[in-house]
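Notes follow the structure.
Here the complex is missing a single protein chain, while all its other protein chains stay put.
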Amino acid sequence: MLKIHNLKCQIPDGTEILKGLDLEVKAGEIHAIMGPNGAGKSTLSRVLSGHPDFSVTSGTVSFLDQNLLELDVSARANMGIFMGFQYPTEIPGVNNLQFMRMAVDAKRKYAGLEKISDAEFLALIDKWTAVLEMDTRYRERGVNEGFSGGEKKRNEILQMAVMQPKLAILDETDSGVDIDALRIISQGINNLMSPDKAIILVTHYQRLLDLVKPHKIHVLRAGRIVLSGGPELALELEKRGYDWID
Amino acid sequence: MALELTSIQEIVLANQAAGYSPQWEPVRTAFLSQLQKIGMPKPRSSAFFWVPLSLLQKINPKPTAVPKAAPSPVVPSQVAPWTVQAQTQNDIAAILPALLATSPLFIDVKASADWQVISLDGDSSYVHTIAHVASGAKVRFLWKNATPGTAQVFSAQRLDLQVSEQAEVEIIEIIAESPTLSAMRHAHIEIGANASVRWLGLDCGAQLSRTSVDAHLCGSEAVFEIRALSILDQSAQSHRRIQVYHEAPGVRSEQFVRHVLLGSSQASCDTLVEILKGVTATKAHQLVNSLLLSPDVKASAKPTLIIHNDEVEASHGTTCGELDAMQLFYLESRGLSQADSRQLLLNAFVRALIETHPTSPASAEVTQFAQATMQRRFPE
Partner (left out) sequence: MSNTAEIPNGEYKYGFVTDIENDAFEKGLSEDVIRRASAMRNEPQFLLDFRLKAYAKLLTMEQPDWAYLKLAPVDLQDIVYYSAPKTKKQHDSIEDVDQELLDTFEKLGIPLQEQKRLANVAIDAVFDSVSIYTSHKKKLMEFGIIFCSFGEAVHEYPELIEQYLGSVVPPGDNYFAALNSAVFSDGSFVYIPPGIKCPMDLSTYFRINNKESGQFERTMIIVDVGASVSYLEGCTAPEFSTNQLHSAIVELVALDNASIKYSTVQNWYAGDRKTGLGGVYNFVTKRGRCAGKKSHISWTQVETGSAITWKYPSCILQGDDSVGEFYSVALTNGHMQADTGTKMIHIGKNTRSTIISKGICADQSSNAYRGMVEIRPGAQGARNFTQCDSMLIGNNCSANTFPYITCSNPSAKTEHEATTSRISEEQLFYFQSRGIAREEAVGAVVGGFCKDVFRELPGEFAAEAQQLLTLKLEHSVG
């Protein structure tokens, strides 16, 4: 589904962050990307979603056999990529539900489908706010307005549920989240997974990976993937940190 | 004819010759000598700091629309307690209407008024309205102009508003889109104990519009709130000068202004809060946010605070900039097109201001006007 080859990118002041990254994710797989701070984990997810602050200097990224780097931000989302932000932005004045509905309709339009009906949309919201244990506040407020850290993360998963992406990249979904919230979020993620979808989890900690079990784990260090392995790699990293890798 | 002392004096003489409301001559004489004393605005004078003087000077003050004289002429002594002394006026916007209106209009809102709606003349060249609101009355004033044709039009209008204790007043002030209009609107407001005045203003773009407000919170626990929006395009200019004086304990004021600027438009907002000595337990908030959406626009703000007392809660803030890049990116990352994302955020910016004003049938009209203007400026 996703093929990244020799990806290099830099930030506006010229510093190179990703220095030749390779990654392949197939449908039905859950990958975890771990690594020390500053390695480039968040950068990778932002580059994939098309964040304006990062410019790709070389390499290729293909998503469903299309050149992803040629598409603008909204087209990538419409094609089926979902970015779960580490620090979701607050947008007061734009109603949370109305915004999600617009996102769903934008995707449908891209696929040549009709807009979603009231009944269908509401059913979708009702189902997933129940799974994610979110109360009616989320319907009345502005996007992420006044939400706590954990609530914002759940709102991200709610959006993921409503938009049904093919590839979800979740950037530190577990940071700033307590045990109960983590359990609920993981439940949501697992429920959304299926053989035709893929998920990339960017994380520091083992505990998310106990709940959402990855097929492959990669260590990102100094802008490159330096080590890949199966799920047992996470336990190794937990015990020994990152320094032993070379 | 240009906007200068000699042309104004000519109009004064013409009015005298026409014999409009002769009983107001002493008042007009006082205003004329005050105008002669302060003169026309000089470069960077504080009342007209950001208004381009070249634009001001080109205005032709000759009245084009003269209202009929009031049906029952009002004698100055009838409204004496409420007419403002000429010698305290330092703003030509406050002086010109009193000087050049053919006859002041007097409105007496009785105590029994329960959200009576009164339309103020927003179209005549020179209008001076004196309104008295009795204790406990509830009234809504609509101050609106109709879109003029292609002729250059100048209007200077003034509202003197005396609000007695416990009364509630809502003022809806709209400048409809008018590229040939230069308009000065001035309001002098005195608010008694436990009374409130809430102002919602919308400027859709004039060649030059200037709204000045002097609000005096004279009675304890009085409240003054003003929210104003300017949605401008091309070479429209919108300037506001709002001065609020906290003169009694427990009073509260709020000023919230937003600008959405396109083309080569300019907007400025000069807000002042002065908290007098001995005024305790008082609150004042000012906020001005400007959105600059094209390279040739200019937004200025001067949120001034003068405080003579240490027991106050006063704050002011101003921000200037574009739409928030992170907010735009977030919306786009959910599949909304760039255009849709911008529209969503622009509408939210405008709506967020109107929503802080207590909802009323009149504020709904403002919402409609604002939305229509936004749609014209940012077509889908």
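Think of it as A and B in the order they're written, each chain with its own count starting at 1.
Please note the rule applied: contacts are C-beta pairs under 8 Å (C-beta built on N, C-alpha and C of every residue); 3 or more make two chains touch, one makes a residue touch a chain.
All values reported here derive from a predicted model rather than from experimental measurement.
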| Looking at the whole complex, which visible chains does the left-out chain touch? | B
| Options B:Glu10, B:Glu25 or B:Glu311, residue touching the unrepresented chain | B:Glu311
| task | With the full complex in mind, choose from B:Gln57, B:Ser119, B:Ser294 or B:Gln368 the residue touching the hidden chain. | result | B:Ser294
| note | Residue list for chain B contacting the dropped chain reads 46, 49-50, 277-278, 290, 292-322
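What we mean here is this: only the chains that are shown with their structure count from here on.
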| field | Distance from chain B to chain A - Cα centre to Cα centre, in angstrom | value | 49
| query | Across the complex, what residues on chain B touch chain A? | reply | 324-327, 329-338, 340-341, 344-345, 347-349, 351-352
| message | Looking at the complex, which residues from chain A come into contact with chain B? | response | 49-52, 72-74, 76-78, 83, 85, 88-89, 91-94, 99-100, 102-103, 106-107, 110, 142-143, 159, 163
